[in-house]
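All protein chains of the complex are present and in place, except for one that has been dropped.
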Amino acid sequence: AEDTTAAAGGSDNKNIAFVQGVAGDEFYITMECGIKEKAAELGYTVTTQGPQKFDPTLQKPIVDSVTASKPAAMLIAPTDVEAMQAPLEQAAAAGIKVVLVDTTVNDPSFAVSQISSDNVGGGAAAFDAIKAAKPAGGKVLVISTDPGISTVDARVKGFEDAVKADSAYTYLGVQYSHNDPATAANLVSAALQKDPDIVGIFATNLFSAEGSATGVRQAGGKDITIVGFDAGPNQIKALEDGTVQALVAQQPATIGSDGVEQADASLTGGTVTPTIQTGFTIITKDNLSGEGGDAAYKSSC
Amino acid sequence: MTTTTTPAQVIETTASHGSLAERVKGLQSVWILGVLVVIVAVFGVLSPTTFLTAGNMTNIMQNVSIWAVLAVGMTFVIITSGIDLSVGSVLVVSSVVAAKTMEALGGQGWGTALIGLVLSVVVGLAWGILNGFLVARAKVPPLIVTLGTLSVALGIAQIITGGLDIRSAPDVLVDTIGYGRLAGIPAISLIALAVVVIGGIVLHKTRFGRYTYAIGSNEISARRVGISVDRKLVQIYALSGLLAGFAGILSLAQFGTTTIAGQSLTNLNVIAAVVIGGTSIFGGQGSMFGSMVGLFIPAVLQSGFVIIGVSPYWQTVAVGAILIAAVYVDQHRRAAASRGKGVST
Amino acid sequence: MTTTTTPAQVIETTASHGSLAERVKGLQSVWILGVLVVIVAVFGVLSPTTFLTAGNMTNIMQNVSIWAVLAVGMTFVIITSGIDLSVGSVLVVSSVVAAKTMEALGGQGWGTALIGLVLSVVVGLAWGILNGFLVARAKVPPLIVTLGTLSVALGIAQIITGGLDIRSAPDVLVDTIGYGRLAGIPAISLIALAVVVIGGIVLHKTRFGRYTYAIGSNEISARRVGISVDRKLVQIYALSGLLAGFAGILSLAQFGTTTIAGQSLTNLNVIAAVVIGGTSIFGGQGSMFGSMVGLFIPAVLQSGFVIIGVSPYWQTVAVGAILIAAVYVDQHRRAAASRGKGVST
Amino acid sequence: MSALLEARGLSRRFGRVQALDHADFDVDAGEVVALIGDNGAGKSTLVKALTGNLDIDEGEVLFEGQRVQFTSPHEASAVGIEVVHQDLALAPHLDSAQNMFLGRELMRPGILGKLGFMDNTTMRSQAAQAFTELGSAVRSVVVPVGAMSGGQKQSVAIARSVSWANKVLFLDEPTAALGVVQTHNVLEMIKKVRDRGLAVVLISHSMPHVMEVADRVQVLRLGRRVATYRAADTSVEELVGAMTGALDKKEGAA
Partner (left out) sequence: MSALLEARGLSRRFGRVQALDHADFDVDAGEVVALIGDNGAGKSTLVKALTGNLDIDEGEVLFEGQRVQFTSPHEASAVGIEVVHQDLALAPHLDSAQNMFLGRELMRPGILGKLGFMDNTTMRSQAAQAFTELGSAVRSVVVPVGAMSGGQKQSVAIARSVSWANKVLFLDEPTAALGVVQTHNVLEMIKKVRDRGLAVVLISHSMPHVMEVADRVQVLRLGRRVATYRAADTSVEELVGAMTGALDKKEGAA
């Protein structure tokens, strides 16, 4: 729709900006690795930016500044389907090729492509992992970060729906740790005090899992299945250590490299795939050497 | 004793003799403004074609607008030697109540928007009054009161929404206020500017503002001269709450969604802005203009760093370091300019 | 004038006449302890078989241990009328440096752990000295200094690790300190207790503590009597940093990993505890015992609410409300007990 | 005839200190009463108790024959009672004109005034005039009070209270920090205020000043009024004796 200006279509602009959902998160770091690898291959340079929290009010100013810096393409994990709509439309209007990675927005028509994970499905998969480890059923608990974070809420919802569909399990609800491992530990040990017969805990992100493991250990190392989300090097190590019993792995590196491919295609006039859906893998100690190990996120770029 | 009476003398009744330059130097906020100008200039040189564009400047303006509204209330509160940690949560709960109601009403027009606006402001005001009451009457320290109401307000917002953001601001709100422009300037910034200007006038020119300083300067003295300090404090926290409520509807207009999980750093960011601007957390001094400059420094730094492509981790380091440096320069220039403070003051 | 000299009089040299009951009532921290006891009792009645168990109590103890170590330093800092927002980040950066080194060294034994401990403490101390230097010498307000170093320390931790937590605490650290027990009591709690007791003795019994109060009570007076206030302030912030470094290694032992993104609320939680415990953010008063009680109130509330099955959103509401109520009761009981404060004090 | 302001049996305890112990006090319109007593006798506490600055444990206060209970300084001020406190308590960040008019700001005429805008120019010039009349050493009304010398601060506090009092004026050691000339002027001012029909209560440790302006002298000891004298009928020695309690032992000692 735009005239081919230097900023928009000119082949001399080889800059790609990657805006994470939150800086310093293993999932996005792994995605960044995928992006960088593919970008190097295709001859692009990548700058990465991200807000301190998964918070649209903090991500919007960053997107605005990225737009001002006029990269050829922007790969972004929007932190809110509505809040990021307008700023991203503005970016697209400025001639930047926008690729939505991991998460999306309400009306992604401005984007050249969207590549997303199925977080609801991931939540359901987490339940399957608990079911596999504790087939007899029992009480299950969710430790999450904060209410209102879309990806995490989707995981919780997927998990909840799956539990409620299976009468052998009792859903104890979700507790929020504010992403603080100490709080997660406190919550889990108190929950175990109340319901000593909990069989499984779904921890929706890294610190929830760390804290949950601590809480379980404090309560005397009961036989509880903790299922974590994501499979970064730390989570894998936790799995190896036996701190958590299963992980739901997404495919961040693939999402990243696909994103770069799509951006490149639209910049060079190749064929663009408007939507790509990626899946997930359940990793346990048993499949670490095989399928599970392959799904583990890259440890470094 | 056979002393004579009054030695004839002329009492100075105006601060405004001395050259214009001297008067300007005397202004508290000038130095920190200088720091801001230097920062802008540096980024301008590093990245002239992208940083110093009208588009980028308006974006920065737009992005500080909501915080600016909150900073107006916060400036009043901190000048009384109080603090308001609850602004972010009050913003959220106000916008939640407004969004919920507007959703129920349906409509995408001004009628619905107006009801939302009024509700949001009323909810914010109610929280502010509660804060003020607990601070002034129950004599609970402001830090605890507002930390407590932060938690309560957030919890209520979560209960109302079930933890899921409401994404249904009337279109007219988003289109005109959130993203509308007047003569190229974002509407939301103009609204914020109006709030800031009015806030500045009230603080610096009216009796209400004078009492704000008096309470922060010496609460006992304020009581002794007959100022009903408790009532004033309630009003000041109410103002802060009201503005948080107003910011709630602005946030809804800007983001089109309630930001339940967001706004967690809002209180610290706004407080930092006010303190960077030269307002003392021990009360009695500060200025609205300073708070605004204090708001722009981190915002400009962030934008500049993103544009010149500094990685987020280094940004975190640089913003922290420059913040300290900015306030250091400000303090020392100011002290050197007046030399009016002995060790004993 | 033919006035007589000194009217003979006996000057009271000890506060400890009056009955034991009177002396106990006079203790500042008694009332807030009463509030804590009431809270525990209420949960105990609501849920006697689960809440009031030794297991639950040790869990709570274990979970406040790290914060307790931080609260010791924070109490000193706040009594000087300062604030330290950087504790959480300093904890993180210290544990990152220690973990990185221990990882490089390999080994799972005491040798490696000890090197990690020393490094962690040294890094924390260095940050504390930097904070203190900026506060005392550069005269930048503590809020800005520690907000800035918060950011810088966090950024450095992210740069060192590339944002990925390091999961390699030596086993001996995790097994003995993190989860070891002595006579049924978690080792980490015993360590924290030792720190708290030593901190309390230093604060209340030694000259260092006396100077801490003096600086917070009236900095000018402290300077005039020849206390090198700047040096003391550096020492006090250094202490806070050192303890944050120590907490860093404890955190590593407890969680087995650095928690880079996970400490963003630590500073507020610790500050709240200190203030709940009766330490004034305007300085000059406070007690170590109070801070500890202030730490337990939110922790007990959280645990209790989970056990009696309050939903998380309502927990948020209730914790906030009870916090305010607790401090309110404390303030008013204390005022009523002494009736020693006129309007003018 | 009932007194303009009267206290009956006021008591107030701070912890273990009985600051007021059934203290009585009275002052009439058009007279200067000196309230004297040793350090810690309870003079300042009595003043605070009479002017809504302090709760009392026991006793009653009568103003114009009516029982009153001022719960805040605001209420005492509203009926025309003003106080210069011993610790002054000015707002250090505000200048002397702002302090002088604090709580009684002059507003701009018309709508601006209704909106809360103050008339700073008039306040400054009136403040300057008040300081000049008092012959005080205040040289500027636009310098923060916190930066002023001890005597200058005291002048500001005095000028303030004198301007607003229209029934009773309490002066708690008003001349402690004043220079010779300023002290003289304040004593003259006290007489003028008295002549305007106000009741003036002067607390001072300077017996010459007390003798110079007081009509009556009331002596407080250990929180209790122990004696009242007509100034004309007493001597410095007698007053000192009453304050220190020497009189109790040997009547009329000197």
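Letters are used for the chains, namely A, B, C and D, taken in the order the chains are written, and counting of residues starts over at 1 for each.
In the analysis below, contacts are C-beta pairs under 8 Å (C-beta built on N, C-alpha and C of every residue); 3 or more make two chains touch, one makes a residue touch a chain.
None of the values given here were measured: they were computed from a predicted structure.
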{"item": "Chain not shown: contacting residue from D:S77, D:S155 or D:T234", "value": "D:S155"}
{"item": "Candidates C:T101, C:S217 or C:S311 - the one touching the absent chain", "value": "C:S217"}
{"item": "Contacts of chain D with the absent chain, listed as residue ranges", "value": "14-17, 37-41, 44, 86-87, 136-140, 143, 147-152, 155, 173, 176-183, 205-208, 240, 243-244"}
{"item": "Absent chain, residues of chain C that touch it", "value": "1, 3-7, 9, 11-15, 202, 205-208, 210, 213-214, 216-218, 220-228, 284-285, 340-341, 345"}
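Assume only the chains that are shown with their structure count from here on.
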{"item": "Centre-of-Cα separation between chain D and chain B, whole angstrom", "value": "41"}
{"item": "Gap in Å, rounded to a whole number, between the CA centres of chain D and chain A", "value": "71"}
{"item": "Cα-centroid distance, chain A relative to chain B, in whole angstrom", "value": "34"}
{"item": "Junction residues of chain B, two or more chains touched", "value": "158, 163, 220, 223, 312-313, 316"}
{"item": "Where chain D touches two or more other chains at once, by residue number", "value": "53, 73, 85, 89"}
